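With one protein chain removed, the remaining protein chains of the complex are shown where they sit.
For subunit A:
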Amino acid sequence: MASTQAIFPTAVAACLDAAGHPQGKLPDFARDRGTLVAMYSDMVRTRTFDAKAIALQRTGRLGTYASCLGQEAIGVGVAHAMRGDDVLLPAFRDHGAQLVRGVTLEEMFLFWGGDERGNDFAGPRRDFPVCIPVASQLPQAAGVALAMVHKGEPGVAVALAGDGATSKGDFYEALNIVGAWHLPAVFVINNNQWAISMHRSHQTACDTLAQKAVAAGLPGERIDGNDVIAVRDAVRRALAHARAGKGGTLIECLSYRLGDHTTADDASRYREDEDVRPHWKAEPLVRLRSHLTKAHGWSKDEEDALLRGCQSQVNTAAERYLAMTPEPPRAMLDSLFATLPEDLLPAARELDDG
């Protein structure tokens, strides 16, 4: 068994600074205009979805929703690094990752609108639905990775979680078993500094969240989570490491939750606008757009067309979602088991009779 060396990760890897200037040589994929435009477009699409979801919730047409405002680079960067045979286990703020994986906007509106059909993805059939209880998706990711190894599949299980999740036992137990069994699993932490009202500084006495990997004998890295190129590059390397049979990685992505925890939250109860304002200067969309404009001649026309396109896609999906009738009441029983047990037949009949 390979011995592990305790390396406490401290440096924060970034490819672009907040103004979009490259920090040294960019990774190969990031020199391709098409690739960058695709990632930028996915971040814009994510933000457009986010704004629409909040608007729908505020007007009583969607359930409680967790905004990912300001953290779009994490999900989009993670999912752009993944392959089709990998499996995503997202937390509840990872809309960007889900969209890139092929979950449709309509499915996402359905889920947040309180309809389980939103988790029956037509696209990524093996991906998990979002995990609402914090950190419990992480041991499951280890299990997906174990199944991949057992079946000789080349995939990697990729789980996303927030900074609060790193205080939970599930996180430690999952990291530990990924380390002990050398499983192909990558854990990406969206350190957006807030677990509802608790600031990261009160969540743990650890200097970094990435250093928690050391306890499990895994490599831990810190990435500028507002830099989609850096996120994608770090996840790409972690996936290659896992695919080579070298085991898992913990990646801490530093970002900032620009919005409320959810639409049911009022962040003004625990933080000041002045605390938030500086973080708008570091948000991920402006950064990549600046780089695209300066290095790849991204034009205002292209930008306008992209915004119009995203708006139209999101509006169309929202209209379809709103037009969908709810499932019949007995749907609450139909998928509980593979076959409805006889014991549930009276309940099914009662629901059928309405």
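The criterion applied here is as follows: contacts are C-beta pairs under 8 Å (C-beta built on N, C-alpha and C of every residue); 3 or more make two chains touch, one makes a residue touch a chain; residues count from 1.
The rule is short, and it goes like this: contacts and distances are computed from a predicted model.
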Considering the UniProt annotation of the chain absent from this complex, which name among "Cobalt transporter CbiM", "Periplasmic nitrate reductase, electron transfer subunit", "Alpha-ketoacid dehydrogenase subunit beta" or "Phosphate transport system permease protein PstA" applies? "Alpha-ketoacid dehydrogenase subunit beta"
For the chain left off this view, which of A:26, A:105 or A:142 is in contact with it? A:142
Going by the contact rule already stated, which one of A:197, A:268 or A:335 would touch the omitted chain in the full complex? A:335
Candidate in contact with the missing chain, chosen from A:120, A:207 or A:350: A:120
Touching the absent chain in the whole complex: find that residue among A:157, A:223, A:267 or A:288. A:157
Considering the whole complex rather than only what is displayed, give the residues of subunit A touching the chain that is not shown. 87, 89, 116-117, 119-121, 125-126, 128-129, 131-133, 136, 138-148, 150-151, 157, 169-170, 173-174, 176-177, 180-181, 331-332, 335-338, 341-344
